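Only one protein chain is missing; all other protein chains are in place.
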Amino acid sequence: MMAIPKDLIMELVRIVLYVVGFLAFIAVNAAYLSLLERKVPSWFQLRYGPKEVGPWGLLQPVADGIKLCAKQLLVQKGADVALFKLAPAMVVIPAIMSAVTLPFSETIVARNIDLGLLLIFSLSSIHVIGTMLGGWASCNKYSGIAAARVVAQNIAYEIPLLLVMVSLVMVTHTFNLHEIVNGQAGGFWHWNAFRLTASPLMPAAFIIYFICMLAEANRAPFDMLEAESELVAGAFTEYSGMGFGLFFIAEYANIVVGCSLGTILFLGGWHCPFGLLPGLHWFLIKMYFLCFMVIWVRWSFPRTQFYGLLNLSWKILIPFALAHLVLTSIMLKLL
Amino acid sequence: MTLSELKTQLASLAEPGALISETDHAKRGTDLDVTVSAGKVVAAAELLDTARYTLEAITGVDWIAEKQIELVYDYTLWESGVRVAVRSRISRENPAIPTISAIFPGANWHERETRDFFGVDFTGHPDMSPLLLPEDATFHPLRKDFGA
Amino acid sequence: MSIEAQTIHRETFVLNLGPQHPATHGVLRIKLTMNGEYVEDADPVIGYGHRMQEKMGENRTYAKFLPNTARMDYVAALFNTHGYVCAVERLAGITVPDRAEYIRVITAELNRIASHLLWVGAFLIDLGGFTPLLYTFDDREQILDLLESITGARLTFCYYRFGGVCNDIDEQFISGTRAFIARLHSRMPMYHALITQNIIFRKRCEGIGPIPAETCRKYGGSGPVLRGSGVSYDVRKNEPYSIYPRLDFNIPVYQECDCTARYKVRMDEMVESMRIIEQSLDQLPAGPVMAEKVPKLLKPPKGDCYFNVESARGVFGVRLVSDGTDKAYRLKLRSPCFSNLSLFRDCSRGMLMADALALLGSLDLVIPDIDR
Partner (left out) sequence: MWNYLKEIITGSWSLCVGMWIVLRHAFRRPVTVQYPYQSVKLPARYRGHIQLKFDPATGNPKCIVCMACQRACPSNCIALDGVKPEGATRKVPTQYSLNFTTCSLCGLCVESCNFDALEFSKEYNLTSQHKKDYQMMDLLTYGREAKK
C-alpha cells in the first residue's frame, strides 16, 4: 500500500473546507441579500417589509427556501427538457466558481491564480448562455424574447467592461487579484478608483465598471430579461420551485461576486481607507456597501428601454472606456 | 362652418318632412338634432368630418312599439362644444345600416358594440365579430324583448 | 426588396398579452402580432369584465342605478355618478342648490387628483419603477380618507343624489382638505425631481407613442390624451357645467403628443384641481345640500338628453332616453377609456413592445370602464 503524502491530504482538506465555505457563503449571502432586497425598499417606501417570520423577518429567507424546495418543478409541454433543467445549473455554477480566485483577505483565498481576473471574466460569460438556454428551452414567447435580449445586452456590456479591465491591468501590471489588492495598500488615495496619476478618468472607470456589473447581473434598471411589466418574468417565466430558486441564487451570487470584484479592483480590497487594521472586515464592509448600492439603484429608477441600454453602452460607456484606455497608456508612457 | 350653415347642409341630407331642429343645449345637451334616412348616415358623417367634428358615441334605441331601432350618432365640435345628434330609424326586423368606420375609424368599436347590443348589421364594416359579448353570443341584450 | 428579405420580414408571431399580464391593469387582452420586438399589429380584446350596466340602467329605477355608476370607472367613481345625476337632472329639470354644486366640484376634483396620483404610480410601474407608486399612494390615501369621512366609502362612493348630495360636508373635511392641498403642494417638487427630471424616465417617454390630434379626433380620444396632443378641449371649459364657469383655472395643454406630454398634462391638472378646490372652499355658500321637492320615485318627462362631464380619463357622456316612467328607456354610457383604447391599434403599429406598453400605460385605462 502506498503511503498518501501528507501534503495531499492537507490539500484535500483545504479544498473541501473551501468548497463548503464558499457554498455556505454564497447561499447565506443569496438568502440574506434577498431579505435585504425586500427590507431596503420597504424603508424607502415607507413600509415595514417582511417582519412576521422571526424577529425583523430574519427567518424569512428560510421560509422562502422551504417553500421553493417544496414546490414541484414543472416542465411544460413543448419545452426542451434537458436544456430546461440544465439552464439553472449553468447559471449558478459559474457564479459560485468565480469565487474561487477572490481574495477575501491577505490569507483567505482558495486559489491564488496568476490569471485570476481573466478566469472570472470567462466564467461570468457562461451564465449568459445559461440564461439564454433557459429562456429558449422554455418554449414560451416571452422567455424567447428575453433570451434574445440577454445576449444582445451582455455583448454590449462586455466591451466597456473589458476595456476598463485592460486599462486597469495596464496600471497594475498583473492579472493576479491578490497582487492588485496589495498594490492599493495604504489609504484610500492609493485605491485604483482614485488613482488619478494613472489616469484622470479612473473614477469614471469605476462607475463604468459598476454600471456594467449591473447590466451583467441583469439588475434593474437594466433588467431587460425579466422586465415584469413587459415580459412577465422573462426567461424565468416557466420555472417553478427550485428551478426558479437557482436563478434567484445565481442573481445574488453574481451580485456578490461583482461587488467583491469591484472592491478588489477599485476599492482596495481588505485594506483600510486610512491604512489601519487591514483585514476581512474591511473587505466585507466595502462589498456590502456596494451591494446596498445595487439594491438602492434598483429601487430608485424606472427600467431603461432596450435601445436606451444599448445607446448608453455604445454611445457613452464605450467612448469613455476607450478614452480612459488611451489616457492610461499615454500617462503610462509619460510617467 | 357655422351652426346655421351646417344646419342647411344637413337639411339637404334629411328626408323631406324629417325632423331637424335646433335644440337648447342647456336642456337637451345637443344643439342640432337631425334625422336622416339610413342611406344618408355616411353622407352626414362626411359632412361633419369636413366640419372637423369628432364622433363621440354611436348608440341605438329599441322602439319596440314602433318596430324600429333608432341609431343616434353624437358628434361634437371641440372648439365650441357644439353637439350634433344624427339619428336614423331602421326596421327592427332586419336592421342594417351602412358603416361610417371608413370616415371615423373610432366608429369601428362603437358599431361593433351596437351590433352586440341591438343586432344591427353595419354593412361594409371590416369586422363585425362581438366586441363586449362572448364571441359565440347570438343574443342582443339591449333589445326590449330580451329578458333581463 | 429581395424575395429572401420579404420572407424574413413576414416571420411574425402572435403574442397574447393578457388577460392576465402585469402591464394590462386588469382583464384586458391584446393580441400582438410581433415582428421580433416590433409590434406589427395590436388587437385589443375587451369584454372580460362586461356587466351590461346599460341594461341594468333600463330595468331599475333611476335612483337604484346610482350605486352602479361607481362600479364602472372605480378609480374616479364620482365623475360617473356626476354625469349620471346631471343627465337625469337635466331631463327632469331639477335645479341643484349652490352648496351642493360646490360640494360636488370639491369632491370630484379630489377624486381627479386621486385618480391621477394612482395613474402616476401605475405608469411608473409599467416603466419598471416601483418606489413612486408607494409615494403617490401615500398621498392618495389622504384623499380617500377625506372622501371616506363624508361619503362612507373609499372607492364606490355613491355620494351624489338627484338634486344634490346625500351628506353635507363638515368643518373637519374642509380643514382636512386644505391641509391635504398644502401637503400635496409641498410634495410636487419631490415628484418632479424623482420622476419628471429623471433621465431614464425622460428617455423612455420623450417622443414615445405619438398620438396626433387628428387621430384623437377620428377616434374620439379625449381627456389628458387629447390635451397631450395639443388640443385644448376640456368639457369644464368648452361645455361648462356645474359651477365651473365661476372658477378660475387653466387647461394644461402640451403639443408634444408623446407620453411625456400626457404625463405632464396630468401632473399640471393636479395643480389646477387644487386651485379649483381652494377656490370652491373659499366660495362655499351656506344652504341646503339637497333640492327641495325631488320626488322619491323620479319620473322624468318623455324625451332624451345628453350630458358630458370631464372625467379624470376624458369625456364621460350619458345619453338618456326617458319614456315618462320611473325607469330609463335607454341609458347610454359613453366611457372615455373605450375610445382611448380604440386608437391604440393605430398608434402602436411599428413600435417596440416596451414602448407600446408605455403608450398603453399612458392612456390611463380602467378596464371595467371600457367593459361596463
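In order of appearance the chains are A, B and C, and numbering begins at 1 in each one.
FYI, a residue touches a chain if its C-beta (ideal position, glycine included) is under 8 Å from a C-beta of that chain, and two chains touch if they have at least 3 such contacts.
The model shown is predicted, which means the values in this text are computed figures rather than measured ones.
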item	value
Displayed chains contacting the withheld chain	A, C
Full-complex contact with the absent chain, from C:Tyr48, C:Phe65 or C:Tyr254	C:Phe65
Identified contact with the non-displayed chain, of C:Gln53, C:Asn198 or C:Ser362	C:Asn198
Candidate in contact with the missing chain, chosen from A:Tyr18, A:Phe44, A:Phe121 or A:Phe188	A:Phe44
In subunit A, positions touching the absent partner	40, 42-48, 296-297, 299-301, 316
For subunit C, residues in touch with the removed chain	60, 63-68, 71, 131, 135, 138, 141, 145, 148-153, 156, 158, 166-167, 190, 193-194, 197-200, 296
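Going forward, only the chains that are shown with their structure count from here on.
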item	value
Central subunit by CA centre of mass proxy	C
Chain-chain pair with the highest tally of contacting C-beta pairs	B-C
Distance between chain centroids, defined by C-alpha means - subunit B, subunit C (Å)	25
Averaged-CA centre spacing for the pair subunit C and subunit A, given as whole angstrom	44
Residues within subunit A bordering two or more other chains	none
Subunit A - residues contacting subunit C, complex	41, 44-47, 141-142, 145, 148-149, 220-221, 223, 227-230, 232, 299-308
Residue numbers on subunit C that touch subunit A, as the complex places them	13, 15, 21-23, 34, 36-37, 124-131, 134-135, 138, 198, 200-201, 203-204, 352-355, 357
Residues of subunit B defined as touching subunit C within the complex	25-30, 52, 54-57, 59, 61-62, 72, 74, 76, 78-81, 83, 85, 104-106, 108-109, 117, 130-134, 141-142, 146, 148
